[in-house]
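Notes to accompany the following structure.
Heads up, one of the protein chains got dropped from this complex, but the rest are sitting where they should.
Here is chain A:
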Amino acid sequence: MSNAELEIAVDDPTAPEENSPAVTSNRTVDVGVSLLLLGLAVLLAWDNWRTGASWDSTGPEPGYFPFYLSVILGGASLYGIGAAFLSSKEARETFVTRAQLRRVMAVFVPTLLFCMAMQFLGIYVASFLLIAGFMRVVGKIAIWKSLLTAFLFSAVMFVTFDVVFDVIMPKGPLEAAFGY
């Protein structure tokens, strides 16, 4: 008895395709991450050993606690490498498909650019560009809607943080032109 109407529907014009080929398996990534963690563990263990990881007259030296943690981390990562190599389940699991990776990059790259831009343009101008660009390119939303939303959001953020809550954010030439 399905008489309820479906009333809310939202499209996703740039959705990743279902049948996209896998870029890599979970096993490959797991081994890679475990190797990186092992490297990190060795590096930190060495650094803490240098700081002093034994005992002196006052008790354990500053490097003592982190040194043994690095040893634990290293051990667990080594075990992880072995476990990942032997795991046939992880080998079958897809880490990410090509279409998914494209979409993830579609957020990650703009975010990276946004972080760079905020140092020069200030956070409010950068966020205007990020929101408007993202809505237009990824969401395929009408230009005027994108620009308006981005402007309103950045303006509200500016008023909330800079004016009301007095939180100092990185600012750029535009804010300077208005005397902020």
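The rule we apply is simple: contacts are C-beta pairs under 8 Å (C-beta built on N, C-alpha and C of every residue); 3 or more make two chains touch, one makes a residue touch a chain; residues count from 1.
The working rule: contacts and distances are computed from a predicted model.
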Absent chain [UniProt protein name; select from "NitT/TauT family transport system ATP-binding protein", "NADH-quinone oxidoreductase subunit B", "Tripartite tricarboxylate transporter permease" or "Heme exporter protein A"]: "Tripartite tricarboxylate transporter permease"
For chain A, the residues touching the chain missing from this view: 1-12, 14-16, 18, 26, 29-30, 33-34, 37, 40, 44, 47-48, 51-52, 55, 58-66, 69-70, 72-73, 76-77, 79-80, 83, 90, 95-96, 100, 103-104, 106-108, 110-112, 114-115, 118-119, 123, 127, 130-131, 134-135, 138-141, 146, 149, 153-154, 157, 160-161, 165-170
